[in-house]
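A single protein chain has been removed from this complex, and every other one stays in its place.
Right after this comes chain A.
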Amino acid sequence: MSGGTASEESFRRPKVDVARLRRDAWYRRPRWRRLLGFVVAGLALAVVTGPQGAGSTALMSSLKATFTSVPRLGVCVGIGVLLWAVREFGAPLRAPARTAQDGVARGVAPLRRFYAAGVWPKLAVGALVLLAGAVIPNLLSPTWQVVFVEQMGVYLLLAVGLNVVIGWAGLLDLGFVAFYAVGAYSVAFWTGSLPVQPPVVLNPFVVIPIAVLTCLAAGLLLGTPTLRLRGDYLAIVTLGFHEIVYLVAKNADGFTGGSRGTTKMIPHPSIHLFGLDYNWMFDPLPYWYLILAFTAILVVLFSRLENSRIGRAWTAVREDEVAAQASGLNTVRYKLMAFAIGASTSGLAGVVYASKVGFINPDNFPLLASILVLSYVIFGGMGSIAGVLVGTALLTLLPQWLKSYVPAEDRYMYLGGLLVAMMIFRPQGVIPSRRRQREIKLAESGVGGADATGAAGGTTS
């Protein structure tokens, strides 16, 4: 109110009913808000499992069918309300939990304690997961086995790699899949499946180290001039890098085969060593074991890194680069290291994928793939290897599972809904890292913001 005198101002000031402002609307109280949440979840379940529309008119009629078929709607919403009631009024049955997070935390606490008690429990859990990973795919139908390899498996490798870059070093890399493409094209080149012929034709297995080194070099090449940038700027640079790789693959016809991709089939990997002869062939299962082995090795390596001097340096750089420099850290070197490690992991995934599917073209490496890996990492819990693995597994298997309920083109809508809900109710992810949990807590108590690339703000004044 510029120009007004004091008396005018007080005259104009609207009367504020402070008491009303202080009073929360009933639907804003946590309990009723949670009821709303459960009911909406019930409705979503009813829609997903209900009849599905195929066209625009059929959508309405299928929704109508869902909402008029009382049994389905009733059962689904009923389950929601029941869960809510148990949660809200089942208090005497168990120790009171103040919030959903509290409740979950209490349930998980003994597990967590067991898990945190030294290295043996971790190894035991790891062995168990590995065993499950080895056995379960055997029991699945071939379709699911393919999903395990080409969707989940490849993305597990990608996510574990991206976690190093963004989860630990805090570098927002949106072009992560570019390195995946470089890895895939490396294997295509060295096996002689591109229009240009390599000096020697190699077995995909032998190409692995070459592809990994190529991606490492590409990572260093891109990282060296750009890693002085942070956050949004680095995101744009990596985005641009992805576009360059994609367009080169698409337009350098003589070298990459252009949009048609490989001209010959990339041979399957095979081993001929010490009398051992094995060819991976077409069956998905052997590839699954290959991926499982790689993932296990990377998980062990990376968790050792996380708890090393290097891991601590990454944390420091992520939280406050100026402070890290002042503490005597060579920040550029550590950022470069994380970037290159991520790039090589991505390249490894590319090799495995390319040698499984046999034919690749630029459209196997869309920008969307980078965004998907990023969302798996965030969904699972940035910075936590277990979280990233679980998140990727859930989100890559979910579309396949939804296939039997909803039309194929609708699947990503539900996936999107799940992501939105997750970020609202559990931004730290499925299995958050301790650090991430602290960051979000700090941000909630008003110290800085916990965005993807950094910790809560460095300075308070």
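Note that in this section contacts are C-beta pairs under 8 Å (C-beta built on N, C-alpha and C of every residue); 3 or more make two chains touch, one makes a residue touch a chain; residues count from 1.
To be clear about the criterion, contacts and distances are computed from a predicted model.
Its record in UniProt calls the unshown chain "ABC transporter ATP-binding protein", which is the match among "ABC transporter ATP-binding protein", "AttE component of AttEFGH ABC transport system", "Methionine synthase" or "Protocatechuate 3,4-dioxygenase subunit beta". In the complete assembly, the contact with the undisplayed chain comes from A:316, out of A:147, A:316 or A:422. Touch with the chain omitted from the figure is made, among A:70, A:326, A:408 or A:424, by A:326. Across the interface with the omitted chain, chain A contributes residues 309, 312-313, 315-316, 319-320, 322-330, 435, 438-439, 442, 445, 447-448, 455-461.
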